[in-house]
Structures are given as structure tokens and as C-alpha cells.
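Only one protein chain is missing; all other protein chains are in place.
Letters A and B name the chains as they come in the text, with residue numbers starting at 1 for each one.
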Amino acid sequence: MGTATRADAVPAWHQRRVRIYDREAPLGYFLLLPTLVVLGIFLLYPFLFGIWLSITDSELGNVGKFIGLGNYRFEFRNTDGVFYGAVINTFLYTGVTTVFKLSLGLVMALLLNQIFPFRRFVRAALLLPYIIPTVLSYEAWRWMFDPTFSVINWLLVNTHLVHYPGPNWLGVPANAMAALMIVNVWRGTPFYAISFLAGMQVIPVDLYEAARVDGASRRQQFINITLPLLRPVLLVVLLLSTILTFADFQGPFVLTNGAPYNSTQLLSIWAYQWGIPGGAIGLGAAISLVLFPLLTIVVAVVLFMLRRPE
Amino acid sequence: MPRAKKRAKSGWSRRKFLQTAGVAVATMAFPEILISCGPQSNSTPTATIPKPRKGASIRLLQWTSFVKPADAEFKRQAAEWGDANGVTVAIETVTGDQLQPKTAAAVEASSGPDIIQMQYGWPQLYTDSCLDVSNEVNILIGKLGKPDPVNEAFCKVNGTWRAIPYTVVPNAWTYRTDYFQQAGVSSFPTTWDELTAAAAKLKTTSKPISQTDGHAYGDSLTMWNPVLWGFGGKEVNADGKTVAINSKETRDAIKWAQGAVQAGFVVHPEWLDPDNNQAYHANRISGTLNGASIYIREKIEFHKYTDVTNNAPMPSGPKGTFAMNLIFNHAVMKWSPDAETAKAMLLALMEKDQYQKWTMIAAGYNAGPFESLHNDPVFASDPKLKAFQDVVAPGKWPGWPAMPSKKTAQAQTQYIVADMFAKALANGGTGDIEAAISAAETSLKAIFERP
Partner (left out) sequence: MAVQSTTQSGRPGALRPKVRKPRIGRVIGDSPAGRVIRIYVPLLLFLVVTLFPFYWMAITSFKSASELFDFSVSPLWVRDPTLAWYQHLLTQTNFPHWALNTAIVAIVSTLISLFCSVLAGYSLARLRYRGADSIGWGIFVTYLVPPTLLFLPLTFVIRELHLFNNLWALILTYPTFLIPFCTWMLMGFFKGIPHELEEAALVDGATRIQAMLRIAIPLAVPGILAAALFAFTLSWNEFLYALIFMNDSLVKTIPVGVTQELIHGDEFFWGELMAAALLGSVPVAVLYSFFVDYFVAGMTAGAVKG
């Protein structure tokens, strides 16, 4: 990375670094200013407040007392299994859906990158699941999984794939979890696809030309050019999607709300249940914040796996 | 250090519990006395009548009624009063799931609507944010008679009225007389055991009696709590502290449920509140427990099964007849700049003739929470609605026999009772009873023994 190049009596690299820092810091911070202002008021304050809530016994409308890690202890020691179930479910939900979204998104991006008629409309059409307001799409899926009027079951039964009345999507634990994952993958794949597509656009065409001239097969080009150059995009997309899915609330809340008997309970819903209907916002905040260290672990793993092969 | 603090804190709260328990025991043992003590102890000769302020602006937040015209009537009455008194009134109706976070946000921010509709035990959750309305309630008691014990249990926190009783939504059984006849059941069962027999017979028509055992906001509670109580079971003792779910009575209740399911009563863990309505209108089931909305919609909108639909009150168990209805009350919030105006409006809307105009349009979906509102002409207008009138008296609240509190509210929102039944009723009614009770007990203990 060549920048300042003058050497001096003091070690060159040090001189260089000082120069860089001196030179670029003011500009750096200046460019950050709008972001810091907006986030400071509307995010930092609520965030710190959330942390404070989690270490108090606050109830809605009542400022609580400091109780240290009491809330956390309560949840971790709770033997009714709901909390730990929620942790496992959250990991399972995030893990499985991410794997599918990633692979399907890559496939979709590769397809969308081709030339074919009506490409523009196809691209827009494949984006639809991501565009439709979350709440409404989950209502639509609820209608499709409807215990009485499921069109999915109608199709499955009438094509003789299953017996009447078909799987009970939302009433059996395993099915309910599957239903949640299906809808999440359906909704989230376009996000991956369009990011990869944009990422592929930034790859210089000449690289492929050169490789082709050198006799590389398509597969080799994909593995040696496309994938590595998609790495920055992949990293960002993966991290953001993982975080969003971990904290996913709207969809599961509308579709199952933890039913049947807490088998689809997720940390986000469990935290909400304690905090809002239950009124114990200190505890709710604590459960929400448990996501933090968990997510940090996941993020670290992802970063490690996608580290630049130096 | 934290432990010492905790001990100190629980010492304080133990005292508080005894206080509350004392009140609870007194209320349980001598309800008449306590209620009649009300107006007497407020022995100031003239209760102050709140006066509306001209130019004030009042916002009211409540649940969307399941009967659309009822909301329209309510808004009309409020607007009419507002015009007559120079007050701007805005009424916002949202779904139950949305009412909760909105109320929570208002309470946290200490700002928002002037009047919020309190569902179930919300006055216990938000006590400090709700103004003392004892004055207004006493005025209403003077005009309308005694309030229903369930509304009172929810509205009165530590002896102070924090909300004005508003309405009861009775839940009764709606069933298809034609399928019942076909199956050889002459009338709706009057005991739980009879229900098992009836369910078995109706199985032959392939239109079973069905109910939710999932996380339905209303229907899960109105079904499984009365079953539990009917056999003598309970979540906590009357002291509101000791978890009592692990008992022979609870086992009896679950065993009955398993028997019923094995005989032909169908339970659906995936059903939410609209689903039994939907199934009924789609001719898939022969009976279910619900508010009057199923019958009303048939009568007013669909006209398909009106003649073959009838309603019946709750069956009894060995320990009595119990019901659970939806209870709504109005609280005036402490941050309201026009609290007196808000109170005045609520009093005006509770005037007998106004109120009964509204219940008439609600076509039997709502009942009044005061004694003189009991014989509402709307119930006389259609004999099939009688069942909904009958279920008001045996109604109790989630957590009974303990008084409503933050903890009973938490137990309720976590669907502990419904989940217990759901687990035991899985796999065609052959779930593990002990595991189900044990899980419920652990969850309840976590809630009730939390400092």
C-alpha cells in the first residue's frame, strides 16, 4: 500500500504512519460527522438506555433499581427450558436460513447476470419477496399455511404427494419451524442475489477475458475470479443478514408467536413477551442483550472463515 | 452485596405481599362487604362531578371491536358529546397485538393518549400511570349499581380504582344444531363429561367440536382456564404467591381433556383467534367457544347457518361452573393535560341510555359491567343470545383465585396454562401429563418467585 514514501532518520514506517494520521484524520472525522450526529441522538442514547435497563429491575413506567446481573442470572438459571430453547432456536433458525439464502442467492445472481429476454422484468419480479412489506407478506404466508384453507396443502394433496389434509404447518413443532424458515428464505434470498449481482458488476470484464484466453474453464473462472472478488460483498452481506435474522421479530411474531407451546420461541420474541406484555422491561432488555455476545461469536466466526488469505 | 440488597428488597416486598394478600383474602371472603363499603367509605356527601373544559382535546386508544358497527357507534357518541361540550375527540382503534406496544410506549414515555383501554390486568401493570378514578367509579356505582367482580378485580389496585369499568365480552359455545341433531345430541352438554360424550358422537359427522390450544390472544384463555378451574385446579393460591399448579385437581383436568380429545374433541395448537371463526363459517366444525362474533356475523353478514346456529353457556366441572370473558376498562392517564375532561367524557358514555344504544348495535357482543346494565334489552331481543348473558356471572380472571397482579399478568401473557394443556394433548391426546405439569410449574415458579 504505497502512500507517503519519504524516508527519514526515524524509522520510515513510523514517519509514514504519523504523516498519514495527521493528514487524514481531520478529513476522516469530518466525513463521519453526519453519521455520528444522527446515530448519536437516535441510536446511541437509546442503546445506552437499553443497557442500563437490563441491569435494573425496571418495570414499564417505573424506574427500577440497579440490580447488577440479576436479570441475566434469572434467565440463565431458569430451568423451564424456554430461554435455552429460544437460544437454540435462534441459532438454528439463523444458521439454516443463512446457508440457503447464501447458496440460492449466489445461484440467482449468476442467473440474473445472463442475457435473456425480459431480463429487466425478471429481475424486478425476483425482487418482489424482498419488497413487499414484511408484515403483509407474512400475513399472506399465514393465509397460505392457513389451518383450514391452505392452498399449499391443497396442491400437495391434489398432486397426491401427501394424504388429506396435508401437513399441519403451524401446529406441529417441526413443521412450524420449517414454515418459519421457508418464509425467511423466500424473503431474504433476493437480498443476497442483488448484492452479489452488484458485486459481480464491479469485477472488471477483462479479468475474465484474460482467463479465457489462458484457457481457464468456466468453473475455474468462477472459483478463481468471481468468488474471491466477491469476498468483500459477501462479508458485508453475510454479516448484516445474520444480524438481521438473529433479531428477526416481525415475521415469526405474526406467523407463530412462539406456538406451538414455545417450540418456535426465538430470543427476540421471548424478550418482547417479558418486556412489553409482561411489563418487565429490565428483564426484556437483558434477554435482548444476550443476543450481543452470541452475535459477537457468530461475527467472529464469519470473519475468521472469510479472512483474506494473505 | 447484590444478595444483601436482594434480601432487603424481598423483605420489603414480603410486607407488601402480606398487605395485598390481606386485601385479597378480605375481598374473597367478604365481597359484598367490600363493595358495599365503597360508596359508604367515600362518605363525602357529594362526589365531585368532573367538568369538561371547552377547547380541550381528548385522545382515546382502544381495541378494534370485532363488530365493526359498534366502533362506529362508539365514535359517533363520543363525537356527539364532544360537539356538545366544545371538545375535540379522537378515537384510535388498533388490534390487540398492537395495543400492547403502543400502551407500553406511552407509559414509558409518559405521554400519549389521554384515555387508554385497559385489557385484563393492565391496571396492575401500569398502576402509577393510571389516575385514581375512585370518584368517578363511585358516581357510576351510584347510578348503575354494583360493578361486576371481575372488572373490579382488574380495576381496583390496592383498594384504589385505577380504571373505570367499561365492558365484558362474554364467551360462550356456538354450535350447529343440525349436526348435533344428526349425531343424536339433543342439547349442548352441561358438564365437561357430557362434552366428551357429545364430541365422540359428533366425530361421526366429520364436523368435530374444535378449539384452540395455541397462543390465541383470547380463545386460549377463555377455554383452558375454566377447564382448569372446573376441576379445582389453579395456577397459584389465593395468596398470589404460592404456585399450586402441581395438584391432583390439575391432573383431573388434564385427564378429562385427554379423554375428550381421544373421544373426538379436536384441539388446534396453530389456531389463533380468527381461526375458529373461519372454520365455523366454512362449515368445517360443529361447535366452538368464542365471543358472540360467530353468531353475529352469521346473522348479519353471511346468512348461511343462522338458523342452525345456537349458543350455550359453559359446561360445569366437578368443582363448579366457571367462565372467562374478555374484560375491558378505561383508564385516564396521569400525563393527560385534560384529565377532568377525559373523566367527564367517560362518565357521559357510560350513561345507561347511551351505553345500551351501543350494546344494541354491538348485537350481543358486549355486556355492561354494572348491575343495572345486566338486563340489557339486546339479550332479550334474540333468545339465542341468552347464553352470552349467562356466562357473565361465573366469569373469573386469569390467575384466579389470586388477585390480579403483575405476576398473574405475566403468567397469562406466556400462555402457561394453554401450553400445559397443549403439551398433554399432543399426539391425539396422549402427551406426557407429568412433563406438561412440571414445565408449567417451573415457568410459574420462575415468575412468581422472581424478586
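Some observations on this one:
Assume a contact is a pair of C-beta atoms (placed from the backbone, for glycine too) under 8 Å apart; a residue touches a chain by one contact, two chains touch by 3 or more.
Please read these numbers as outputs of a predicted model, since none were measured by experiment.
Within the complete assembly, A:140 is the residue of A:140, A:174 or A:301 that touches the hidden chain. Contact with the chain that does not appear here is found for just one residue of A:83, A:100, A:169 or A:261, A:100. Residues 1-3, 20-21, 24-25, 27-29, 31-32, 34-36, 38-39, 41-47, 49-50, 53, 100, 103-104, 106-108, 110-111, 113-116, 119-137, 139-141, 143-144, 149, 151, 154-155, 158, 182, 186, 189-191, 194-195, 198-206, 208, 217-219, 221-222, 226, 229, 232-233, 235-237, 239-240, 243, 247, 249-250, 268, 271-272, 275, 281, 284-285, 288-289, 291-292, 295-296 are the ones on subunit A that touch the missing chain. Mapped onto subunit B, contacts with the missing chain fall at residues 59, 61, 63-66, 68, 90, 92-96, 98, 101-102, 104-106, 108-113, 217-218, 273-274, 277-278, 281-282, 290-291, 293-294, 297.
The criterion applied here is as follows: only the chains that are shown with their structure count from here on.
Contact residues on subunit B toward subunit A in their complex (touch as defined above): 2, 5-6, 9, 97, 100-101, 104, 107-108, 110, 125-126, 128-129, 214-215, 268-272, 275, 278-279, 282, 284, 406, 409-410, 413-415, 419, 422-423, 426, 439, 442-443, 446, 450-451. Those residues of subunit A that touch subunit B in the shared complex are 57, 59-62, 65, 67-70, 74, 78-82, 146-149, 168-172, 176, 253, 256-262, 273-281.
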